[in-house]
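Please read through the structure below; I'll follow up with questions.
One protein chain is absent from this view; the other protein chains keep their places.
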Amino acid sequence: MKTESLWFIFLNASLINNFVLAYFLGICPFLGVSGKLSTAFRMGMAVIFVMLISSMAAYGIHAFLIWVDAPFLQLISYIVVIASTVQLVEMFIKRFSPSLFKALGIFLPLITTNCAILGLALFQTNKGYNFIESFVFALGAGIGFTLALVLMAGLREKLDFAEVPVIAKGVALTLLVGGILSLTFMGFAGLGG
Amino acid sequence: MLFDLLKKNPTFKHGIHPPQFKEDTRDKPIRHFPFAPVMIVPLAQHIGKPSVPVVSEGQEVTRGQLLARADGFVSVPMHAPASGVIKKIGRVPSISGKMVPGIFLEPFPGSSQEVLEGKPVKVESATPEEIIAAIQNAGIVGLGGAAFPTHVKLKIPEGKHADTLIINGAECEPYLTTDHRVMLEQAPDIIMGVRYLLKATGAARAVIGIESNKPDAAENLRKHLPPDLPLSVQVAEVKYPQGAEKMLITAILGREVPSGGLPIDVHAVVVNVATTAEIGRLLPHGRGIQERVITITGPGIRKKGNYWIPIGTPLRYILEQAGAEEDINRVFMGGPMMGTAVSSLDIPVTKGTSGIVAFRDEEARKKDQKIYPCIHCGACVDACPLFLNPSRLGILAKFKEYHTMASDYNLMDCFECGSCTYVCPSHIPLVQYFRMSKLVLRNEKAKAPHV
Amino acid sequence: MRNVVYALLPIAAYAVYTFGLSALLLLITALIACLLTEHLLNHWIGKESPLGDWSITITALLYGLTLPPHLPLWMVFVGGVIAVALGKFIFGGLGYNVFNPALVGRAFIQAAFPVAITTWMAPFLPDRFSHIPSSTLTLPFLKPVYDITSGATPLSLMKFEHRATDTYSLLMGMTSGSTGETSALLIALGGLYLISRKMMNWRIPLALLGTVYLISTVLHWSNPDIYPTGLFMLFSGGLMLGAVFMATDMVASPITPLGATVYGIIIGIMIYVIRVWGGLPEGVMYAILFGNAVSPHIDNLIRPRVYGTGKQWSKS
Amino acid sequence: MTEETMEKAKTEVGSFKMFQAMVGIGILCALAIVVTYQTTLPVITKNKAEALEKAIYKVLPGAQTRKNFQWDGQKFSEADPSDHSLKDVIYAGLDGDGLLVGIAIEARGQGFQDAIQVLYGFDPEKEIIIGFYVLDSRETPGLGDKISSDPGFQENFKALAARLDNSGKKLEHAIQTVKHGTKSKPWEIDAITGATISSKAVGAILNHSAQFWAPIIKAHIDELRTK
Partner (left out) sequence: MESKPKGKLAAYFHFPQGDGLSTDEFIKGLWRENPVLVQVLGMCPTLAVTNSATNAMAMGLATLFVLVMSNILVSSLRNVIPKQVRIATYILIIATFVTVADYVIQAISLDVHKALGAFIPLIVVNCIILGRAEAFASKNGVWASFMDGLGMGVGFTFALLLLGFIREILGSGSLFGVSLFADSFQDWVIMILPSGGFFALAAWLLLFNGLKLRKKETQPEQSREEVLI
């Protein structure tokens, strides 16, 4: 019995329930790496990439844990396997595409232990998505994350040249803009339903 | 002719339409101006190296006599604007507010003021090099405002060539009618000047570009066009800054001068009409430049008009003679768009001064309106003839991001036409910001150790 | 900017005529809330009071005009404070607001009090000038109680019952809806006035309305049973008010002509998507806020080619 | 030796020691997890079963016990009630006498904000839906979340028609949500004012699910009635 189409899974993860703006996953990069557009964009690309990898890894682990009947190892194995997979991929990229590594590489180790990645793995398991669905879910989540980060970065670059009152400078301003963005994304509610 | 009426005059994109205010003086023939009791001759009235004095204090000089020689190629000599005695060689006040090297000259009262003749250069026989040297010796600089030594411009660099000589008679600046009068009264001089220039540059043809608000000037020049000269008159749309050489080139030739490049990169040389007339007048007699036509106008002037004014005449004297109102509080050297508001009346007119515009209280007050923050209305973007983003540049300037301005937003391309400032509803003095930003960057570059 | 106020006044007057005393009180409250907040906040940080530049009056009027007419006044007040404090002051005041302040205020109210802001009153009630609806005067922090005939907006009729309203009623403001959105005709006239005074970038409304009209006409033609007509889409809901007065807030929109056009198209598409495929009957507010968020990127990506640059003119 | 190299020598440990430490800690951790898991598992299983049963009894008034059945595409087979990982499971609710009261079915679909997960009771005898319970939703509090609390809305599911048509392959009338106050047919759901979207979502979820399950359950009712 399936009622969620792939299209809807994608829309849901990217817009309606945007990982950052509705689920509050990956807030740290959202606050920390959204200062400059170029960085934000590369970070977003790296996140999409890592999300796809971890989604596939998590799918495999979950199947394996069901098979050996050890659900209690879920969390530990997710974090360990995701971290090491990303590490491997990082080494691989470093070896075969130094330019790609330069663009994404520095972000990879940082992202690995961020809640958006682990959250993605946990959500796809909780929602019982199959392999394809998981993949689409990860893609949507990554694109949604990038969208939020890039929109935020554009706004912050603009606000760098604004006479922001002293009291609101820094994280507070970023949070307020995040709140308004989150309000904006509420407009997507019910899409694809 | 009917066909001409249907055809739209060529022009460039963007730009503005400020009110012209030319009615007051455009019908006033050029008249001579009396000599001031003291003349002030700065040694650097042009872009480039200052000239070097060849006279000494107390020496008597004749009008047109060499006062200072050129110091190198990018420099021009200075000639005596009047017969008189050298009072002092020292520092003289300048428009920038700083004291600069210069000469004080006291004209002999009541002298006939005959102009000294030099070695004539005949257009038929002279080589391009000789013409260029003669232009330098005549002390000629761009009279269009920039005061760039004209001979430098005419020396076509190795590997480049000029195909069109554009004579700039646009005079898009409000209030000014100098070039207009020159085109009405000195057509033969202009034609003669074109002959010299064509020969010097090797250009195949010459075009006189005139804004359509001066039909009489175009008519007059067309009447004088000699059949043997590849010279034509092109009427262009009335739009500021049509007279900027880049815009004129675009209007007439449809070419764009590359960013950071010069007109010669698109095979054009642009010379102002008054400069051309001066060349045509001085070279056949081997004379040096000692006076120029200046429009004196504005609401603060009673005897508005166009005058031959000896170079070095102090501003205060000019205003006295022209009957300035008591309450003038803002005087522009040049037009109100490109010109500079003077901070002192003790400065002299120089070779680059094309107009003097004096405003009274009310007009000035309108200009000093409160500055609001940029509201992104886009008016400046729509006005900038170079397609820059003055709004962003202005914000960056406010936050002192000068390097970003230059690297990401082409600050250095801005030619300070002031169109953006003119249209800004928030009264942001954008062009001032840009001038200052460029200055900061230039100083920084000068200070940086050479690599 | 005073011109914008002039353009809004007829709309406000007609709103009061349509919805009566409650609309009048609502607009007054919105003005008081916004002006007071602006004044006090600027006073607090030692800035000169900016009421003289009229921008906050525009914000207040627009904010008021986007609310349902009998919204409790205390909610109107809260939203007004938020509009100014969160939508404008926190970014540095005039010229720096990255979002449209009026819409920030409305979006806040819509998320905070979703029931109240989706309850509509019928237009032209006979006792509208003698009776103040009980909901209008609800005490602060209390839920409104409604004692008047409620109405359904043309868009919710379309979304939930699939009934289209005729164009004449939409143009003349015979429908229920937000205080100032009902008469498409007056709004369009106000827009033309502003365009004629060069106070407005006409490309934005043109691109926006054109996009909505084009998409809806094509889809209506492909399946008239599901998709409403272009004219219905144009004149219903807050589209006109948003396209003419709110998407055009230049502070939060792109600066170049092409950028403005792209911005209008993006907002237009998003409005159509939310209205037709989304959960909510109306999406103008969200679409414009989204457009505001995208506009720095539009300005970054769409820049006019600087004179003398580009392949053709590069110095070689 | 410089201080730096000394420092290095001190921290440089053999891979064996690293391995040793990791394994040691790994064992410690495994121990902690397994112990916790074993001690909490019975409680958690009981809690979960209770929660589910509570929901089942809510949507199947009169039921006192339940049996899980798994559908494998061909037939129903009884499933382990404590195994929560199985798919396509439905719950048969039995009364005190062991007679079938109805079938509880889980269904899920897009609501206003996120997926809504519901459990509903289907009476195969009368071909009506007899109960409805929201297992999980993220609908707007105060608006969409009324689908789980609004008493008027619950009224809809006392006897919501889900009758099969003559072919027995699909419902005779699709279950449909109508605007508040306009319900006139037994297969219609009366929406909640202000939460029309969520109400419609519920209708769509039920319709979608019932279109699938009702024919199967009707056809295989005997397999569910056995024993």
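Chains: A, B, C and D, in written order; residue numbering restarts at 1 for each.
Everything below uses one rule, namely that a contact is a pair of C-beta atoms (placed from the backbone, for glycine too) under 8 Å apart; a residue touches a chain by one contact, two chains touch by 3 or more.
Keep in mind that what you see is a predicted model, and the values were worked out from it rather than measured.
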With the full complex in mind, choose from C:9, C:112, C:218 or C:301 the residue touching the hidden chain. C:112
With the missing chain put back, which residues of subunit C would touch it? List them for me. 75, 86, 108, 111-114, 116, 138, 141-144
Note that subunit D touches the chain not displayed via residues 11, 13, 17-18, 21-22, 24-26, 29, 32-33, 36-37, 40-41, 43-44, 47-48, 51, 136, 140-143
Touching residues (missing chain, whole complex) on subunit A: 21-28, 31, 72, 74-76, 79-80, 83, 113-115, 117-119, 122-123, 126, 166-173, 175-176, 178-180, 182-183, 186
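The rule we apply is simple: only the chains that are shown with their structure count from here on.
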Of the chain pairs A-B and B-C, which one is connected by the greater count of C-beta contacts? B-C
Whole-Å gap between the CA centroids of subunit B and subunit C: 51
Please work out the Cα centroid separation of subunit A and subunit D, and write it as a whole number of Å. 27
Hey, how far is the Cα centre of subunit A from the one of subunit C, in Å? 33
Going by the contact rule already set, what residues in subunit D reach two or more other chains? 112, 197
Could you pull out the residues of subunit B that touch at least 2 other chains? 373
Which residues, counting only subunit B, touch subunit C once they are in their complex? 246, 250, 256-261, 265, 372-378, 381-382, 385-389, 391-392, 410, 413, 426
Of subunit C, residues touching subunit B in the complex: 53, 55, 92-96, 201, 250-253, 255-257, 260, 299, 303-309, 312-315
Under the stated contact criterion, what part of subunit C meets subunit A in this complex? 45, 86-87, 89-93, 96, 98-99, 104, 107-108, 111, 270, 273-274, 277-280, 283, 285-287, 289-290, 293-294, 296-297, 300
